[in-house]
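All protein chains of the complex are present and in place, except for one that has been dropped.
Every chain is named by a letter (A, B and C) in the order it is written, and numbering of its residues begins at 1.
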């Protein structure tokens, strides 16, 4: 069945024949393998453009910052899945990635959209604080959460935020979105009536929009980063399984508050 | 319910408190962010060991070699999934990863196991050709396919194989598993009665076992690499959707050979 | 790390000890196995309530209506996944389910929300046409699509719609949501300026809300139904694989419109 107007598929990413594989204007075997890092290649694949050394350093920093954060829920889901289906590592990785949704990790994309709105509201010479205030006011009126701010545990900024901002400054990339991210943090108390500190999900787009990484691909960054962490956890799981122990602990205090059989 | 002996979960990968995140013996914010590439970090996460520059170059080369190969079945599955569920990029990535199984990509792990068997069969000073012959003979007797050899299209070696071997030689890493991989290729005609060339799924473990990458984590390498390619395809899909066009084309010549209603 | 207020998990669905399994107030082995159909049990699991025979007939009809519709994109994705990873049927089913998103199948939940809004807008004695007009006007003002109406192929109503409505009428269940669904169809031309016929994604909630099936579980109905169809396709795939043939056909007319290497 034909759905939509387009019926001939097109792609601009890669093509191949019996003798060569072309990716984004380069010959994979001659120009890329052995000549480009995986991070650099990820940028090329997504954007079609070669990145500066500074941009790659920034992209590396964001991927390193969020690849691993211990036995978070999605890592637990992934390890439980491997314990139950040890032959299919791909299934366990997939289960872990499926937890990269709107509440966890996915906030990066939401924060990126917020920063782009503020950038456009302010225009090239406008006041960022005023623009941030205006856009946050609209979020508040629509009862939308502010993605990328606040943390269940920390009242202070997540230490990864300052480490990431330091990398951007040291690499001299475009810092406008960091300025926007900090403007948001500064006006939150006045708009929302409480402090919410910048968290790592806001820092990621603040850095990546500054190197021209596309908004549509932002959600892919936590997914790629987390895949690396998942593979480490699944390798450990194969050597020393804790998937069922996690599951056992999780339900030690479980309360059943449903209905018991009649008799 | 307690399944298995272990009931207290343990991990050696990372831990954190309110002030810091420790990963594999390093402070994430001070020692890693901005100081280590994503590839280097992936190696550290999986192995717990810091890699040499040569080892990182080899790992980068393998990730670059297999991240993208056009609209292969798993990429099609992923793009169709995003077209149907555009709000959930994580679901589309998961669908693509689920195709990294035993037939496609997963052959890397199988080839790695084969090379380790031959290595052990030969011992430190043994003849690799003889050991390869002996182990292949066992595979043949058990009617097992030889993972990592032969290709549906190419009679010659996949061009990525030589590019990868060149990187390993240029970086002066341990070349024993490349020697084993080539010994297998050389004895296949005599054991199986036909030529099957080394493909990229054999080249990956030939390089990675040489840098001490653990066999149990081998399957993770194509998964991580392919995730980068999937994100590029999904970013393109959001900008210019072909998921439904692929699906339409796929069934243009579909034959229904089931039973029609009686009426 | 503690996220959210609640730290003790609770469930009302089931509990078990060494001697018995209790599900929704019944003893699984004595009261349910052999005494209740799978559809009846699905209703009990989700709602905690025993259904009338009429309600079960309606739920059966909706599950039958949407379990199978040929080689739709998500079935193709599932079969390609099994071809690539034949040892992991669970992975191929998961890949197929991941396509049950907002565009395909997921429209059931959206249509259900629309009907509940109109029900509340009309109140117990209000005019459904006026309420439908008012709510559709709000959707239009917010540029939201009307979920469950229109079809890429059919101008007439999908034939499954009338078959489903006939079941509801024959079973004498609550017909209010069918009346609402038809009121929406009737006012669409005047609100949107074009005809859009009720499709199966609107018929599903029109029936299920009428038997008291919860809105929050509506999305689960297409997922469960489609899982049955996927298992049939995957069983056929194991016997007669077409996953790679679909993939080959899909790209026969593929256009590469990216950049070629410079040389």
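To be clear about the criterion, a contact is a pair of C-beta atoms (placed from the backbone, for glycine too) under 8 Å apart; a residue touches a chain by one contact, two chains touch by 3 or more.
Remember, it's a predicted structure, so these values are computed and weren't measured experimentally.
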Option touching the unshown chain, where C:143, C:172 or C:240 are the choices: C:240
Option from C:18, C:125 or C:257 whose C-beta touches the chain left out: C:18
On chain A, residues whose C-beta touches the chain left out of the figure: 70-74, 76-78, 80-81, 83-88, 91-92, 94-95, 98-106, 243-244, 246-247, 249-254
Hidden partner interface residues of chain B, rising order: 1-4, 8-15, 22, 24-27, 31, 48, 70, 72-73, 85, 87-88, 90-91, 94, 152-153, 250-251, 253-263
Chain C, residues in touch with the chain not shown (by the definition above): 1-4, 6-16, 18-21, 23, 28-30, 32-34, 36-39, 41-42, 45-46, 57, 59-61, 63-65, 67-71, 88-91, 93-95, 97-101, 106, 153-154, 159-160, 162-164, 166-167, 170, 214, 216-217, 219-220, 223-225, 227-229, 231-236, 238-242, 244-249, 251
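What we mean here is this: only the chains that are shown with their structure count from here on.
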Shared interface numbering between chain C and chain A [over half = same, under half = different]: same
Chain centroid nearest the full-protein CA centroid: A
Chain centre separation (chain A, chain B; CA means) in Å: 23
Euclidean distance of C-alpha centroids - chain B vs chain C, Å: 36
Chain B residues counted as touching two or more neighbouring chains: 70-71, 88, 91, 94-95, 98-101, 106, 244, 246-247, 249, 251
